Structures are given as C-alpha cells and as structure tokens.
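Removed: one protein chain of the complex. Kept in place: all other protein chains.
When the chains are written out, they are named A, B and C in that same order, and each has its own residue count from 1.
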C-alpha cells in the first residue's frame, strides 16, 4: 500500500483518543466518530465475550481501500479506522472510526459509509461465547453460521 | 428540569472522554460522537478566534429538551451534549455530542438530530474575529448579521 | 411597570449594555420592542427576532407584568 495508512488491525486495546489526534486540521470544523462496543446480548442470547479472527494481510489491504474510497467520495479532511482482533469482554471497544471534515454532513456520511463497508467487506470474523456454554461464528447480519 | 442533566454549557475546555464514559451501557453496541471544532476560515474570510455568548438559563433548558426528544424519538441508550461559552482559538472543541445505542443506525441518526437542533434552537451566538481586524456576529447559516 | 431587559450578540452591541431596567407602559413584548428599537436604533426587524420572557420562549403578544425579564434574541449561531 502506497501512502499513509488509515486502517489498522489492533491486537491490544484501541486508543481512540490517540487516533482522533490524527484527524485535527485547521480547516476542519467537524469530527464524527463511531465506536463499536461488545454487547451483552445478540439475537436473544446472553453473550459473555467474543473473539475476532482476521485474515490480516487482506483485511489491512481492504480496510485501506475503504478508507481511501471514503476520502475520495466525501468532502473529508482525514479518516481513520482501527479494528480489534483476539478476545474481547463486554463493553470493550471492538472497532473505532473517525472522520474530520470542513462541514458536518460529509463527516457523518463518510463515518457511516466506512463502518458499513468495513462490516460488509473486511475479512474479520466474530465468534460469540454464550452464557449457555455454546459459541458460534456469525454472519454479517449477526445470525449464526449454519451448524 | 426534573431528571438527569444531559446538556451542559461549559466555560472551560470540554472533556469529551469524561462525557463519553457516561454513555457506557452493557446493552449498547454503538456509540457515535460529533465534535465541532473552530475552523480557520468561514465564508472566504480568515478567522483568528471566536467568542460564544449564551443566554444561559434558556440555553440549558432548551438543550435538555432537545436531548430528551432525541432519547424519546430514537432507540438510544444514552445521550450527552456540551457547548462552550467564552473565547476559543482555532482547533478548540466548541461543541460535543455523544449517543450510545444498541445499534448504529439509531446512534448516527440521534447524534445528527441533536447537533442540527442545537444549532437551530439553543440561544448561543458566535462572534468571529477576522484576520483583517473586523469581527461579526453570525446567523445560523454562518452568514454575517446585517451591519 | 418596571422590567429587566437582557441583550445578546448584535443586540447587545447596538444597546451598548448587557442588561437594563426599563420603565414602560407597553402592554406586550411587541409594544416594548417598538419603544426600545426607537431608543437604541436596532437594525433587526421583529420578524428576525424571538422573544423570551422569564427564561422561556414567549409570543410577541404575551402580556407583560411588573418584574418580568424580557429578551429579544437574534437568530442563534451556536455549534
């Protein structure tokens, strides 16, 4: 990948404050961030924790492509995204997206675009561990993969 | 105002990290924040700094009404907003909005609703100081008040 | 009848004060604004302003009472 890196896979905690500092620009009047947190339930089942697996090489490349698309399509100053891998507890930060722009419309639209595309296209998989002792890999709509 | 306070006028720096902590809920999977930063230009003029004046009593009340509306209209877990008063420099955080929700759609929609309504309805006024030595009060669309 | 009037933003610049005590015979906010406009030379029309009385939005026709706090607010520009 040529140029700056806007997307990162992160094995430890994501530092949203540090990532946000990369978005500051004197001509930016708006900054929108999205944080995905691990919820305690999904599809009516109680969730205890979850694991993310990633195909790291392709995920990093596809993530950069999405962020570059966002910068090209929207009137954006800068954009960043980080996604966790490994084991996460309830409330942990799973994914962080931040976008700065001159005006708020572009910042909101680009931030939404990035998280939607990351969830659709980046090869990362979520394995939820349930209170009943079962676990399962999920599809993009958070329904279980057929058993 | 009965109940929790979700809106604040702030004379010193806004601490977005501290405000964000109030949004954490075990059933929240999404958090969207908006930050309004002081830009170095507006309407083709170079801006050096700006001042916000607020009619504090009415601003606090109207801010609470907007946040309560957001919580009622969207499937939101919690929401907060803080707006600066006084003198700000380029890059300073002027307004912060944060919304947590089970799902990201509601968090994005409610965050956008809150900042749009705050800018329309809350009695706060921006006075921009320009590089040419002039200054001027602005309308909601960032055009100058007639001189 | 004695009232307290607060000024903000461009209205404050024209009035030259943050607030003032006003003695008036005006019945409602519209009448009071007409008096103050003549005295201070406000450039904004009533149509551009909103009224607040005692910390709440109010109509131009709201009847004034002794001791009221009245504000004529220019279009807001927060955010």
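Heads up, the rule we're going with is that a contact is a pair of C-beta atoms (placed from the backbone, for glycine too) under 8 Å apart; a residue touches a chain by one contact, two chains touch by 3 or more.
In this text the structure is predicted, and so the values were computed from the model without any measurement.
Seen in the complete assembly, the chain not on display touches A. In the full complex, chain A touches the hidden chain at residues 36, 52-55, 57-59, 61-62, 83, 94-95, 115, 118-127, 137-140, 142, 145-146.
By our rule, only the chains that are shown with their structure count from here on.
Centres computed as Cα averages put chain A at a distance of 50 Å from chain C. The centroid of the Cα atoms in chain B and the matching centroid in chain C are 25 Å apart. Across the assembly, chain A contributes no residue that touches 2 or more other chains.
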